[in-house]
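The block underneath contains the structure these notes are about, expressed in structure tokens.
In this view, the complex is presented without one of its protein chains, the others remaining in place.
Chain nomenclature is as follows: A and B, assigned in order of appearance, with residue numbering initiated at 1 for each chain independently.
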Amino acid sequence: MNTLKKSPMSRDAKLTLSAAIIGLILLFIFDQSFDRFTMQIFKLCAINIILALSLNLINGFTGLFSLGHAGFMAVGAYTCAILTMSPEQKEVNFILQPIVPWLAQVQIPFAPALLLGGMLAGFIGWVLGVITLRLRDDYLAIATLGFSEIIRVVLTNAQTVTNGSLGLKGLPRFTTMWWSWGMAILITVFLVLLIKSSYGRAFKAIRDNEIAAESMGINVLGLKVMSFTISSFLAGIAGGLLAHYLTTIDPKQFIFLKTFDILLIVVLGGVGSLTGSVVAAIVVTIAMEALRFLDGPLNFGFYATTGIPGLRMVFFSALLMIVVIYRQQGLMGKAEFSWDALSRIGLLPRRGAKAAKGGR
Amino acid sequence: MTSILQTVAVNKQFGGLAAVSGLDIDVQEGEIIGLIGPNGAGKTTSFNLITGVYKPTSGSILFAGREISGMKPHAITHMGVARTFQNIRLFKEMSVLENVLVAQHMRMGTNLLEATLRLPSYLKKERHIHERARALLAEVGLDHHEQARATSLPYGKQRRLEIARALATEPKLLFLDEPAAGMNPQESVELMDFILKIRDQFKLTIVLIEHHMQVVMGVCKRMYVLDYGVTIAHGTPDEIQNNPAVIEAYLGVG
Partner (left out) sequence: MDFQTFLQQFVNAFSLGSLYALIAIGYTMVYGILRLINFAHGDIFMVGGYLAFYGVSAFLMPWWLAVIVAIALTAIFGVGLERVAYRPLRDSPRISIMISAIGASFLLENLAIVLFGARPKAFPVPEFFATNFVLGGVHIATVSLVIPVVTAVILAVLIWMVHSTRVGMAMRAVSTDVEAARLMAIDVNRIVSITFAIGSALAAIGGIMWALKYPRLEPLMGIMPGLKCFIAAVIGGIGSIGGAVLGGLLLGIIELMTVAFLPELTGYKDAFAFVLLIIVLLVKPTGLLGKNQGEKV
């Protein structure tokens, strides 16, 4: 998008606006016509888009290898859940030990709870970032993974705040299609604007050559922390949406496997491509559901098995390894969607004779 | 004329190795100073010490009278010190234009809110840095390669891009680390003219590491000669050329 020209709406802007309108109409149609099951998958796609984009922000665009995403999701999920539960629901859940008094009567609407969940996750991300972002990639990976585990252990043991390993059940189903996709679209737009701004260039410079970036005046540690904080905040929001989508959460949901699922999406889509993350999030979410049959009874005609749980994940882990070994750049590498790209492959008429400067 | 840069008894030890010992450099505003010596003499290490990439083991570094040793590189750059790298460190995945744009992020004075909301104040700043970036690229003759990926340029052009990028940070003091590496005599002459031109045009002080004697002798007013981290000679090109210690350092002991 060429933001420099002040001319009447550029071709890009017109195309984007039309796509947006068509998108909104589609969402309306989906909302009316999808059956329950399809709708659930559809909502999950949106949540995974947010998760993948936020992980890609740090891993793909800033070049930091963080494995702590599940921890921030957990913080957002629990914060949002606890704040929106009514006192009665809390009583019902906290059977082992009652909830701490100062939380017992608190109940706020979904929107502020979601925001607070994100903010707490972002704050914890900020703290973790300040502490660990000076570390080299492999150490950072372990430190963030470790921190995610610490969060999980704390959640499992803080009986009077989180209900420990019993988890929280009966959460209100706040995550409608509009909430999930609305947030996904909002966050995507935000990240696109961020990446295409001077900050985005600075992140990419840090990724490409940290020492040179620092020497060109970029406050590398400061920006790494900024990127990490934003990412954690978004993961927290996704966590809150997830909590009110599943309506039940417990610490065991936020094990490393959760981060792995998101990492899988980011790698498949292309580490460093927002478009790739969006596409991969949708495809992988659907595929995970579709391939659930692998875990169940299989009948090849000549050979039938009763359920083999784990086969599905065997498939996905093998897929991850194959992609990372044979096609590191995943689906899109570092390329992004642009209307020009569609012109190039012939889906749209080409632009006029004047050179298309900037289009990306 | 005032001292824009002073290093006082700067030492750098790496474990048991003394990479730089007793560095006492004085650079006046507007000068072009050379730093020469055999490979491994500690020249790039000296650059790294002054620009904050390494912390000195002891000694002090003063830029425009202020102590900068121990400061982080980006803060030192903010004060007005820029550099190029011996083994080119361009931002590989970014375009030529973006490389120069990102070096202006520091001076943009923007904030996250303004940038992501694309407020008019931000758009104005973006326009300004785009214009400035294009002007700098024209200065180094790369204006027709804006959109090319930085690493797709031939070696000589990559070096020029590095210089343009360093200039984009609006420095007062510029460190060039082997800018003439890989250039033929014709290009070296052009480089000499270019260095003199940017010194005058951007009101710079320049410190130069070079092995191309023609370039060094041609543009530098004074030179420091390093060998095994120690400054073995200091003076004008004529004085250095006739200095026996220098000759020995380069040609080795018999």
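As a convention for this text, a contact is a pair of C-beta atoms (placed from the backbone, for glycine too) under 8 Å apart; a residue touches a chain by one contact, two chains touch by 3 or more.
Remember, it's a predicted structure, so these values are computed and weren't measured experimentally.
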In the whole complex, not just what's shown, which of A:L320, A:A335 or A:L348 touches the removed chain?
A:L320
So one chain is hidden, and I want to know which residue out of A:T62, A:N93, A:T156 or A:S197 touches that hidden chain in the complete assembly.
A:T156
Residue, one of A:A13, A:L27, A:V106 or A:A141, that touches the chain absent here:
A:A141
In the full complex, which residues of chain A touch the absent chain?
59, 65, 67, 131-132, 135, 137-139, 141-143, 145-147, 149-150, 153-154, 156-157, 211, 256-257, 260, 263, 267, 271, 308-311, 313-314, 316-318, 320-321, 324-326, 328
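Definition applied: only the chains that are shown with their structure count from here on.
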With chain centres taken as the means of their Cα atoms, state the distance from chain A to chain B in Å.
41
In their shared complex, at which residues does chain A touch chain B?
3-4, 190, 193-194, 197-199, 201-202, 204-205, 207-209, 211-220, 226, 272, 334, 357
Any idea which chain B residues touch chain A in the complex?
51, 53, 72-74, 77-78, 82-83, 85, 89-94, 98, 101-108, 110, 112, 115-118, 122-123, 125-127, 129-130, 147, 165-166, 168-169
